[in-house]
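Omission of a single protein chain aside, the complex is shown with its protein chains in their original locations.
First chain written, first letter: the chains are A and B, and each begins at residue 1.
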Amino acid sequence: MTRKAVDVVIVGAGIVGAACAEAFTRAQMSVALLEKAVVGGGATAAGMGHIVVMDDSEAQFALTHYSQSLWNERAASMPREAEYEGCGTIWVASDDEEMAAVRQKNEFYRQQGVATEILDEAMLAEAEPNLRKGLSGGLLVPGDSVIYAPCATAWLMQSAVDRGATLITGVEAVKFVDGGVQLSDGSVVPARLSVNAAGSRSPELTPDAPVRPRKGHLVITDRYPHFVRHQLVELGYLKSAHGMTTDSVAFNVQPRSTGQVLVGSSRQFDQVHSAVDEPILQRMMRRALEYMPALGNLSVLRTWTGFRAATPDSLPLIGPCPGREGVYLASGHEGLGITTSLGTAQLLVDQILGKATAIPFGPYLPSRFPLEQDHA
Amino acid sequence: MPEEIALAVNGKEIRVPPGTVVAAAVNLAGESRFRISVTGEPRAPLCGMGICFECRVTIDGVRHQRSCQIFCRPQMKVETDAG
Partner (left out) sequence: MPAERAYEVLVIGAGPAGIAAACCASESGGHVGVLDDNPAPGGQIWRGESARPKNPEAARWLRRIRETPVSIECGAQVVSQPAPGVLFVESEGRLREIEYKKLIVATGARERFLPFPGWTLPNVMGAGGLQALVKGGLPIAGKKVVIAGTGPLLLAVGEYLHRHGARVELIAEQAPMRRLIPFGAGLLSEPAKTLQALKLKWELRSVPYVTGCWPVSAQGKGKLDTVTLRSAKKTWQQPCDYLACGFGLVPNIELASLLGCETRNGAVKVDQWQQTSVPGVYAAGEATGVGGLDLSLVEGRIAGYAAAGKTADAETLLGARGRALRFQQAMEHAFSLREELKQLPDAGSLVCRCEDVPFRKLQTHQSWRAAKLQTRCGMGPCQGRICGPAVEFLFGWQFGSVRPPIFPTSFSDAAGRREPGAGSA
């Protein structure tokens, strides 16, 4: 059976897929958005929902900065359920070496026009009284924010549907065929273009896409309003995210608008099961306790896991899929999917329509990786 | 006659028999509201067996204590959301 033909069919209604659907409909293209399970229910639901500028590389900074500006433009029109909070981020330095890194970061952001403020030990303690004493200071980035991603995703999806997009749920995309996507019920969605936004499962449809699942753990507490006021990240977070081999944890804590405290982060490759891995969960929690001993008394309600989509250079894949006519990738966002979803969608739409992009899109082209990929 | 236990609920001193749970003491002190829900509703115990979390009060400064599962102790300071 052949379903209604569209301009673009998008596989995966996570935040990236939903953002793409929304951007394509705004560009007056007809869209079909496919989701085999729950809209925004994959890594989108598992993650911390932060909208943050990250300077691990120039290209990463460019994309996060651009995408954050798009979020800022949309903030006022997001529904309450999306829980947009402009709480800012503080990168926490625990010693002089990290403080030097803070100053470097500050200088880089200053040059790029990102508002920042260096906090010394006293200022850090005042900003976040529940951090332990003896930390060297930190870098406050007030322009960062957090959202509740499943609801933001539903909002993006609904905006697309309101502009005529079709949401197809409960069936799985099996393969990209000439001129569309074949689904698990045997039907075909005919489309001029196909987008693989299936996150950590992208290689199931395009095996050459160099995406590996990277498991993360999270913990959420009961309500303790004002326990933490900003998103807090240790400087070692970048090392943990950048590293490609061993299991790692990094201190990352966030206030939710409900007053609950969300605690991360952990990274593991080659994990198949979504079951909570107690040893690494505890390692992650003990790391958090090192920075915020007062966390110890809070009540933990839930723990869960999710799989990020990781690429070899920590940059996403946005653009034509090599070797496949008409197929595009919008995947591989690792821990920055929420932040860069809007930028990804806009870059993809602009590329396809031949319009000038707001930032260079070269660094994110899938063709930067040679076709023969060794998949672990 | 077993010694009664003296404790305070929202600053009000009361005495209860041993074996009284904090939830009953809160009621004896005349409070019907234990906590305020996330949309501002008054709430009180529902399940009586420690699983609904509606009976939460602050005991000796510690939040989120399930009052139906805790026996009163001498000099306890109990505070409800109303207090």
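The definition used in the following text is that a residue touches a chain if its C-beta (ideal position, glycine included) is under 8 Å from a C-beta of that chain, and two chains touch if they have at least 3 such contacts.
It should be emphasised that the depicted structure is a prediction, and the values quoted were computed from it without experimental measurement.
J.: Looking at A:F108, A:F269 or A:W304, which makes contact with the chain not pictured?
T.: Touches the omitted chain: A:W304.
J.: Pick from A:A5, A:V38 or A:M78: which residue touches the chain that isn't shown?
T.: A:V38
J.: Which of A:G296, A:G354 or A:P370 sits in contact with the chain that's absent?
T.: Of these options, the touching residue for the absent chain is A:G296.
J.: For chain B, which positions touch the chain that isn't shown here?
T.: Residues touching the hidden chain, for chain B, are 16-17, 19-21, 23-25, 27-28, 32-34, 37-39, 41-54, 62, 64-65, 68-71.
J.: So that we can see where the missing chain sits, which residues of chain A does it touch?
T.: 37-41, 45, 81, 150-151, 154, 169, 219-222, 258, 263, 275-276, 278, 281-282, 285-286, 288-289, 293, 295-304
We take it that only the chains that are shown with their structure count from here on.
J.: If you look only at chain A, which of its residues touch chain B in the complex?
T.: Against chain B, chain A makes touches at 222-224, 258, 297, 299.
J.: Using the touch definition from the top, list the residues of chain B that touch chain A in their complex.
T.: Within the complex, chain B contacts chain A at residues 38, 62-64.
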